[in-house]
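All protein chains but one are shown in place.
And then chain A:
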Amino acid sequence: MIQIRGLTKIYNGVPVLNGIDLDIKKGERIAIIGPSGTGKSTLLRCLNFLETPEEGEYVLDGKSIDVRKANAAQIKEMRLRTAFVFQNYALFANKTARENIAEGLITVRGEAKETAFERADEILRDIGLADKTDAYPASLSGGQQQRVGIGRAMASNSELMLVDEPTSALDPEWVDEVLQLLTRVAQAHQTMLIVTHEMAFAKEIADRVLFMEGGRIVEQGPPEKIFTSPDDPRTRSFLRKVL
């Protein structure tokens, strides 16, 4: 569905992504694990053009985008094809839960307000926040905010959901409800790329696990393989520390 070729991102002369190649198939759920500062989040951010990569190519249904020369229309296309779930939720502070979910549908996808709100209400019911439609983010708990953040991504019907450490900013009491919702999203075969430190969750929902270090994909494979008998000593050493 999306192929990434030679993706390179450099910060202040230091390469954070070092020529990443990755093929994402439709319906595939990929978990990215690895130590902090190895470019996991940067990879997601580059796919959504929140960062502009120095080099690389995205191939979408056979159409190629040279990331350095991407024009506004191509950037917008990538953003419409990918939906981002942020670590810190990043809900629009001046919008209610319903408006947060409907905003992109109305402003960017040109849907009528009524249909967008209907869709938003439907999603809020689905994620168990039907009583919070008119609540502003400041009045929601961290877990509720992140669920709305996931709801916003669901509403977009984007092919690829990019989920960046969805529970890292949460108090422990809210982690479960967010992971449960993401598990449901994953079970519906939403194509997704998830950066996470929750190994049990990664094991449960992922078709494929990538281990990244130093801006490279060191090793990848099905979770049974990566979590029980990884080939690379770096993967083994990392998993020993976190499991």
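Basically, contacts are C-beta pairs under 8 Å (C-beta built on N, C-alpha and C of every residue); 3 or more make two chains touch, one makes a residue touch a chain; residues count from 1.
As a working rule, contacts and distances are computed from a predicted model.
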Legend entry - Protein name, per the UniProt record, of whichever chain is missing from view ("NADH-quinone oxidoreductase subunit N", "Acetoin utilization protein AcuB", "Twin-arginine translocation pathway signal protein" or "Amino-acid transport system permease protein"): "Amino-acid transport system permease protein"
Legend entry - Candidate in contact with the missing chain, chosen from A:Q3, A:N18 or A:N88: A:N88
Inset, instruction - Quick one: say which of A:E103, A:D121 or A:E204 touches the chain that got left out. - result: A:E103
Inset, instruction - Touching the absent chain in the whole complex: find that residue among A:M1, A:L50, A:A70 or A:L239. - result: A:L50
Inset, instruction - Name, in rising order, the residues on chain A that touch the hidden chain in the full complex. - result: 48-50, 76, 79-80, 82-84, 86, 88-95, 103-104, 107-108, 136, 138-139, 152, 156
